[in-house]
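A protein chain is absent from this complex, but the other protein chains hold their places.
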Amino acid sequence: GNGDAADTIRIVLPEEPPTLEPCDASLTATGRVTRSNITEALTERVPDTGELEPALATDWERTSDTTWTFTLRDGVTFHDGTAFDAEAAAFSIDRTVDSDIGCNVDGYVFGDGELTAEATGATTLEVTTAEPDPILPLRLSFVEVVPTSTSAEEKVREPVGTGPYRVGTWEQGTSLTLERYDGYWGEAPAYATARYVWRSEGSIRAAMVSQGEADIAVGLAPEDGAGDFAVEFPNNETSYMRMDATQEPLDDLRVRQAVNHAIDKEGLVSSVFAGLGEPAGQVVPEGVTGHNPDIGAWPHDPERAAALVEEARADGVAVDTTITIIGRNGIYPRASEAMEVVQSSLIEAGLDVEIQMLDVNAWLEYLLRPFPADAGPTLLQAQHGNQAGDAAFTMEQIYGSEGAQSSYGTRTLDELTQAAERAQGEERQEAFADALAHQNDEVVRDAVLAHMTGIMAVATNVSYTPNSATNDELRLREMQRND
Amino acid sequence: MPETTAPPVGPLLRASGLTKSFRVPRSASGSTSLRALDGVDLTLDRGETLGLVGESGCGKSTLARVLLMLERPDRGTLSFDGTDPFALRGKQLLAWRRRVQMVFQDPFASLNPRLNAAELISEPWRTHRDLVPRRDRAERVRRLLEMVGLRAGDAHRYPQEFSGGQRQRIGIARALALDPDVIVCDEPVSALDLSVQAQVLNLLAELQAELGVSYVFISHDLSVVRHVADRVAVMYLGGVVETGSTEEIFTNPRHPYTAALLSSAPSPLRSDAPSRERILLTGEVPSPVDPPSGCRFRTRCRHSEDLCSRTAPPVEAVSGDPAHTAACHFPLGPASAGSGASGG
Amino acid sequence: MTNGDPLSETGDRPDQAGAAPPAARPPRLFALLLKDRVACLAALMLLAVAACAVAGPFLLGDLATRQNLHAVDLPPFTLDNGWAFVLGSDSLGRSVAARLVVAARTTFAVAVPAVLASFVVGSAWGMWAGYHRGWRESVSMRIADVVLSFPSLLLAVVVLYVFSPSVATLVLVLAIARVPVYLRTARAESAELRSRLFVDAARTFGARGGSIIRRHVAPTVMPTLITVATLDFCFVMLTESSLSFLGIGIQPPDLSWGLMVAQGRQELQTAWWIAVFPGLAIVMTTVSATTLASWARLATDPAQRWRLTVPRGRARATARRAEEAGR
Amino acid sequence: MSDSMLVFLRRRIISGALPLLAVVLGVFFLARLTGDPANLYLPLSATPEMRAEFAARNGFDQPVAVQFLDYLSQIVRLDFGESLRTAQPAAQAVLQAFPATLQLAGATMAIAVTAAVVVGSLAAYRPNSLADRFAGLLSSASASVPDFWFAIMGVLVFAVTLNWLPTSGTDGMGAWVLPIATLLIRPFGVLVQVVRGSMVSALSAPYTRVARSKGADEKRVIFVHALRNAAAPALTVAGDLAVGLVNGAVVVETIFGWPGIGKLMIDSILQRDFAVLQAAVLLTAVTIFALNILIDACYALLDARVRQGVAT
């Protein structure tokens, strides 16, 4: 234990962060520790509403179609004592988006869009994009700001930031301690230190909280036995089965509809997911721009499913071709049982289905383009989490004809998506909702299963309310002592 | 097979200059070599029994192992029917193996404890399949058991259920199973009571008379050797010091060691045997690790002189009989031999 | 008395006439087994499991995969839900009992060939290397070192990539990973046996290396190897379960005990029976196998066999002695 | 003795180099058969340029043979490359993790061997007796209990219910108990069986009778005279079990958060972190070779006949 026990918040994670590199903060394991704790971005998204709040920038406006101007906070210092200014902000954006160090954030948030950041004053920053970007401030909420002394040639393991905590000691493999940064510009957090440890077994994490060895445990499953300490929260993730609509028999719309009708989502949620989660019909959950409240989960209707399959069969569709479910172990709790449920429902509907559970990398080969040749028709077990809170981060990726994770798309859907991306405000919401409805009615590329619910354990002496972003961003300053 | 059709000239088995060393620890650190055999010359004729006697540890068993090709000699050659068995391969080697057999000194360790008597005795036939037809094997085993004085009912018993002497007899029966031409017997009868011993010795003699089997007969029991052997070779510290016909050796030993050995035999039971005075050997028993220079026996020899420590005595015919040789610079005169030893 | 066995024919020797005892062969293994209650039980247990493996899928195959998402995690030891659910149901509402029975097949289909293959290859190779010594021994041992120091999980992942996962590849991976264990054990013992006098004796008959190994080395080394193999049997079952997580294990709807244990472990706190029963099945099978193996070790060792045949009890003898002393 | 021992060790060390190379080679090529790590390390939406850049940065754009030669020349300079995941030198990650594993494995083997020798010998003392049957049951059950099952049950019982031990971690002596117990069960079970087996034969050998005739008590007969004769198979199997521990105490390290090499290795396999994987395998291979040399030296020490077979 470091310091006074009462002054330390002890958190147990499923895995050790590989690094604390701020430009990799979109990686869950890294971001969970880094974001808003060690480093901060210009803006910060409010998880529940999707609104943007000022962080290191106090104000921003769109000064032209392709330019945004940010006014930066004054009097902020980095942990090393240097002052935060527009230079640092511009440097951080460059480092993330334009450097050769292969930032995860770059690919995740910015794609191949060009972008230049320029300090126009000590506290003003101008960011220009090649194409108009209505959600640039949202994207910049992923760019963690580091001082200009940070290396632009390679990644850093222990960054310097402006956040409420600075990196204390990191005993590799064992624990990581953050210490309160006294020069923090905002309100001082409640705990002087935060100590992270990691255990990959969920039941152990839960037991640590119940045994008083930790205050907060994240990434739990219902059966881990956190008991009274368990706190449930919608975690922004949606599970779905991606159908390979280019291959027979999945190239037939009726078969895809049959798949949707065959799967008993209620049953799945109540048995495999232990009642946590909510049967869903779209991958974009509530709270994310573009969510369409009119799309409900497909009704469970085995007869209809069987009838659709028969219909297709009658039309000469090779419904007897073996469809392979490509599953990924541990993608969510009881991943393989979930696939067994899917398998058995589809078999009942008259399809021939096999399961192949893979490890992450093998699974990624199926998830990402280019797809493995001669894999036959596949149903891919997948889960999507929109951290950024805008359907733009979903649609092209997942449903675009060229999307990295998309097995199939249509021209119409692509056009709908692109239009929505250019829109702003209410219009944007509508446009994305339409695109989603189109996907659900006409394309039916997916069988969406459920919006998932996360579980964490919180000790009684701590007060913390998780939100949909908790998985990716565990804000220490929101944790309070409970006396 | 050319070896067998070749006219039998010379002795059946001839060993010349056999030398064999082992590594043994010298002290806490380091090791040294122990010369168990040091230039052994030996011949064995067809149908002959060669008695091999000598002090314990003088290399008799090692010699036997070399003769059976269980050890490869460091130097020296072996010739059997004119060919070197170490050069044989395949079928010819197998044929040779059939012809030469051994009875081991250690009756327990040489029997696999997991096999019963019948399996042990019939084991050689697994390699030499044509020798005894399968259906005759049980009968042959029974006959062999009875030949060595065991009961047919013992066939299913395992080595540890036998007494020492009974085990030894299984070893003998096994050696006989292949109808060999030569049997090297390492202490075959020392564990047997006299009656069984007599039975076994008679059996060996019968086989010799009927089939012309030759024996190398290693024994400590001089009266047994005297009874069975045609010729005797006396070993001392890895070398043969005297050879000759049994009669010659027992009545007319020329090497001082032979004389001492003969005199140490415990007084026989029978009053008609000549009683002799015992020549007690004095001095340190030399070690084969560090043998004395010159004549190996000189450190314990009453007759040793300067010459003995300088040069090793050559093996020479003594007493005019070319078959009686001894390695001694000063062989005992015929007068001091035999019964005369009591006077000496 | 003789039953035509020429070896026990006693002829007309005078001492054997009359009171001569039947020189019977020692009792056969099966008769010996019947006398030993514990070993008998173990054998029965294995037979039962084997019967499950053979017949189970035909009888219960459907029951084992039939899901009922509305009756999940039913607790065991009650007949309220019918016989099929005496051992409860799993998280998909399938009968644990039926799954146990059906899983025996795949479990054995993987474990038996994997253990047999590694046992046969490793033992033969090890005895050969140990008997001949010299370069054959050194090379073999270095190869064993390489395989041993190689992470078998990597091998597993590679196999997944290169071949498609199937029972055959699974068996292959497991067998390769276990060969060194037998190789080394067999080598060590046969190197020692080689210096025994009875091996020398066999050499004097002209027996070749191969037949000496078969006749003298193997029977002596075998008991140890069999002990190792029976324990390996469970090791393979457990390894198979961890491979399931990497995707080259058993794929549903096929199922094995290992897979059941692995899937059920997450629910140890909420539905213990899902993991505990297959775990018990593994344990019971292993215990039976080792019990039988240690019985066989005694039964095939002439120096020890008496322990199984003669009445236990020095006590009895002592009592008799006391009685006689009293007279 | 030490002479022949030195020769023996020298020869073993020299002849160990080639297999090591084989291990490195095998790991290097096999690892590269498991797919491109780019997917794992680049964002899902990474562009082809980013992929090309990634490949170039890590040398994956070269032919595998060239990569291997480069790797070899690096190794010679004791440079084991950098972790893809943590951007740290692979050697550092491996060396940091290794002591934890060694400590755990060492403690476990020490306990397992001692306990197994005692239990196995006592069982062998009267084969087929009640004690023997019980030991057989205990050991075979212990060898076949799934270890993760045992570990979780251990935590539930001793940490959660009884609150005697910490659930996990590496702080304090208490933290050692459950990991060691979990690691112990299989080696203990296997060793008891093996020790028992070879002790049964050793205890019926003639030399035990000789020892008794000298007035040696049963303890001495069993643990001095018979045990040393029975040691060879037990030693081999113990060696293999120790190798297993060094190579993969994965379950224990995962469940109890023990920062050891087993977990590191499996993570780097799953994460396609080649440099770390190679360094870890190389280090464990070296350890395993050292262990085997140690075991062979033990054989030689235990039994002069083996030593002489080796020396001549």
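Descriptive notes on the structure:
Note that the chains take the letters A, B, C and D in the order they are written out, and that residue 1 is the start of every chain.
Rule of thumb we're sticking to: contacts are C-beta pairs under 8 Å (C-beta built on N, C-alpha and C of every residue); 3 or more make two chains touch, one makes a residue touch a chain.
One rule holds for everything that comes next: contacts and distances are computed from a predicted model.
According to its UniProt record, the chain left out of view corresponds to "ABC transporter ATP-binding protein" among "ABC transporter ATP-binding protein", "Phosphoribosylformylglycinamidine synthase subunit PurQ", "Acyl-CoA dehydrogenase" or "Multicomponent Na+:H+ antiporter subunit C".
Shown chains touched by the undisplayed chain in the intact complex: B, C, D. When you scan B:Leu150, B:Val182 or B:Cys301 for touch with the missing chain, the hit is B:Leu150. Among B:Leu222, B:Val240 or B:Val318, only B:Leu222 touches the chain that is left out of the view. In the full complex, chain B touches the hidden chain at residues 22, 24-28, 34, 53-59, 61-62, 105-109, 149-151, 153, 161-166, 169, 187, 190-199, 201-202, 205, 220-224, 226-229, 246-247, 260-261, 264-271, 273, 275, 278, 280-281, 284-290.
Remark: the residues of chain C touching the chain excluded from display are 13-24, 26-27, 195, 305-307, 309-311, 314, 317-318, 320-321, 324-325. For chain D, the residues touching the chain absent from view are 204-207, 209-218, 220, 225, 228-229, 302-305.
Following the convention adopted for this analysis, only the chains that are shown with their structure count from here on.
Of the two chain pairs shown, A-C and A-D, the one joined by more C-beta contacts is A-D.
Distances between chain centres, each the mean of the C-alpha atoms, put B farthest from chain A.
In terms of Cα centroid distance from the overall Cα mean, chain D ranks first. For the pair chain A and chain C, the distance between C-alpha centroids works out to 49 Å. Per-chain Cα centroids separate chain B from chain D by 53 Å.
Centre-to-centre separation between chain A and chain D, using Cα means, comes to 39 Å.
Across the assembly, chain D contributes residues 34-35, 152, 156, 270 that each touch 2 or more other chains. Within chain C, the positions touching two or more other chains are listed as 157, 160-161, 268-269, 301, 303.
Across the complex, chain A is touched by residues 34-35, 37, 39-47, 49-50, 53-54, 57, 85-88, 93, 96-97, 100, 152, 155-156, 159-160, 163, 166-170, 254-257, 259, 264, 270-272 of chain D. Only residues 18-19, 21, 26, 100, 102, 104-108, 111-112, 154-155, 157, 172-174, 197-201, 203-204, 207-208, 210-211, 213, 359-362, 364-365, 367-368, 397, 404-405 of chain A touch chain D when the two sit together in their complex. Those residues of chain C whose C-beta lies close enough to touch chain A in the complex are 65, 67, 69-70, 72, 91-93, 157, 160-161, 165, 244-247, 251-253, 263, 266-271.
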